[in-house]
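Excluded from the complex is one protein chain; the other protein chains are retained at their positions.
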Amino acid sequence: MKYEAVIGLEIHAELQTQSKMFCRCSADYAHAEAPNTLICPICTAQPGTLPLVNRRAVEQGIQVALALNCTIPPLNVFARKNYYYPDLPKGYQISQYEIPLAVNGWVEVTVGKEARPKRIRVRRVHLEEDTAKSFHQGTLTLIDFNRAGVPLLEIVSEPDMHTVDEVLAYAMHVRNVLRYLGVNSGDMQKGVLRFEANISVRPEGSTELRTRTEIKNLNSFRALARATAYEIRRQIALYEAGGQVVQETLGWDEAREVTVSQRSKEHAHDYRYFPEPDLPPLEIAPAWVETIRAALPELPEARLQRFVESYDLPLTDARTLVAEKSLADYFEAVLEHTQASAREVANWMVGEFLRHLNERQLEVEAVPFAPQALAQLLEMVARRTITATTAKEVLREMFESGGMPQEIVQARGLALIADEATLQAVIDQVLDENREVVDSYLKGKESVFQWLMGQVARATRGKADPQLARRLLQARLDALRHERL
Amino acid sequence: MSEKGPLLTPELVQHIASLVQIGLSEAEAEAFVPQLNAILEYFNLLQEVDTAQVPPAFLLSGLRNVFRPDRPEPGLTTQAFLSNVPHPQGAYVCVPIVLEE
Partner (left out) sequence: MDLPYLSISQAQALLRRRQISSLELTQAVLDRIHRLDPVLRAWLTVDEEAALEQARRADERLARGENITPLTGIPFGVKDSIVTQGMRTTCASRILENYIPPYQATAVERLLEAGAVLIGKHNLDEFSMGSSTENSAFFPTRNPWDLQRVPGGSSGGSAAAVAAGQCFFALGGDTGGSIRLPAAFCNVVGLKPTYGRVSRYGLIALASSFDTIGPLTRTVEDAALVLQIIAGPDDRDSTALPDPVPDYRADLERPVKGLRLGLPREYFVSGMDAGVQAALQEAIRRFEELGLEVCEVSLPHTPYALAVYYLILFAEASANLARFDGVRFGAAAEGAQTIADLYLQTRQKGFGAEVKRRILLGAFTLSAGYYDAYYLKAQRVRTLLRQDFERAFEQCDLLLTPVSPSVAFRLGEKIADPLAMYLSDIYLVAVNPAGVPALALPCGFSDGLPVGMQLIARHGAESLLFQVGHAYQQVTDWHRRHPLQ
């Protein structure tokens, strides 16, 4: 039997506010000097303390909700989610339950090379607070509360995805939207985005919803993809063997690449939610929402359209650029500093530039040279100071050393040979060394012209101005033919 | 909830105690059962009130939209915090290992 997976995704995104969600501590725990330095009576849950809502966090939440096409209920209520864990200072997490910040949204994502985007519905978006960080050391656990209380946005999709590719496309799309809004760095390694996948499988064509499992704490796209794929296979195998899937919470064992049951968490699953009495409800007025909407930055969809329309980029190139905010930003920054055409710049960006990023596993932010440097390089190509071949070599050098292209070209003598006398000498030498080939040319085998051009390029290590070389070579060969007649 | 209310048993009391992480001896659980049941039975009184059209009070509290500006301020020093911590270790708070199973 063929099976189809049914997958829903929960994304936990830390918001980039200055201070924490419910207290005045700095939220920049990544740059804390030492453990337990960004703490106060509130985020360490000293008895008698009370939470205070960070207005900016709510605004950022609304921005995301709007970008995900959500509806914002007129009244918003915080709720306590009760469970015990040493990284949870109050013994409850302030979250939202019955009435979240936003509901009923959707996004359209492009999966692989498919032309038609797929719509994935967003069930809800709600605000909550992050937990402390714990470190295991032998039989002990050490806790640092610097992260405790950092604002988190939880984005819950409907179970609208059926393949690992769809899950990845959706997750990347949401990350991209968060980056476009500037509310999350998207830096997975720092843990600012975490995923939980709900997975079930059913016979293809059926519409039933079977028992699902939940994989928690997936902290990279790789883990998300592998864990989802594994869990789909595991469930199919269970059904094929006549077994049943048990509803449970799973963890992902990165080393062994298997999902593992976490029954200990199951035990505490009765979260006993109730409305947070320490915080009055939020009444999010339509006027406030509209003010925020009006100030939204350009989102990926709009940028794609703009790239295609005003830069005349091919759709696939535009999509590639836009899918990564930093890449699109880089592209536009390059464009500002060069006369080269947008198409040409895009071509280099989605080609050589991206190839280097992938090869080197680099984020755009970590590229060692500024957009101006790349602009300078493309400018040299456009002005025929160097050839495309040389430019590729210079780009490699730039990725390695971070140097400016002009300096690299100069230091390594890579500039185009455009001096007629110099080039003439090279051509004469090439013809002299390849008399037989010249003979065959003169006898009418004109196809060897290209080979001779290659020899010229080789002799000049790619620096020969191709147009000048072509003209001089043709002139010399014409002269020889004339001599023979 | 039935007319008579759910009667707690020592086992159920132990289950709830585990939810709220309170250790209970068997004797304690036994002693609590009649006391807690008496109170729960008293609460059944509310079932006679028709509240079909009545909103819950937490939606009615007068205040709305109480916010704090997003401005960081210094809080506690590590030392001030750790002075109450039962088991500090270096700058950390130390507890026994958290077992996943």
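Some notes on this structure:
A and B are the chain letters, set down in written order, and residue numbers restart from 1 in every chain.
What we mean here is this: contacts are C-beta pairs under 8 Å (C-beta built on N, C-alpha and C of every residue); 3 or more make two chains touch, one makes a residue touch a chain.
Not measured: the values here are computed from a predicted model.
Subunit B meets the missing chain through residues 1, 6, 8, 13, 16-24, 28, 32, 35-36, 38-40, 42-43, 45-47, 49, 51, 54-58, 60-61, 63, 66, 68, 76, 80-81, 83-87, 93, 95-99.
In the full complex, subunit A touches the omitted chain through residues 41, 44-53, 80, 82, 84, 86, 89-92, 139, 141, 143, 270, 272-274, 277-280.
Everything below uses one rule, namely that only the chains that are shown with their structure count from here on.
Subunit B contributes residues 18-21, 58-59, 61-73, 75-76, 78, 81-82, 89-101 to its touches with subunit A in the complex. The touching residues of subunit A, counted against subunit B in their complex, run 17-19, 23-28, 34-44, 52-58, 75, 77, 84-86, 134-136, 138-145, 251, 262-264, 267-268, 270, 272, 275, 277, 279-283.
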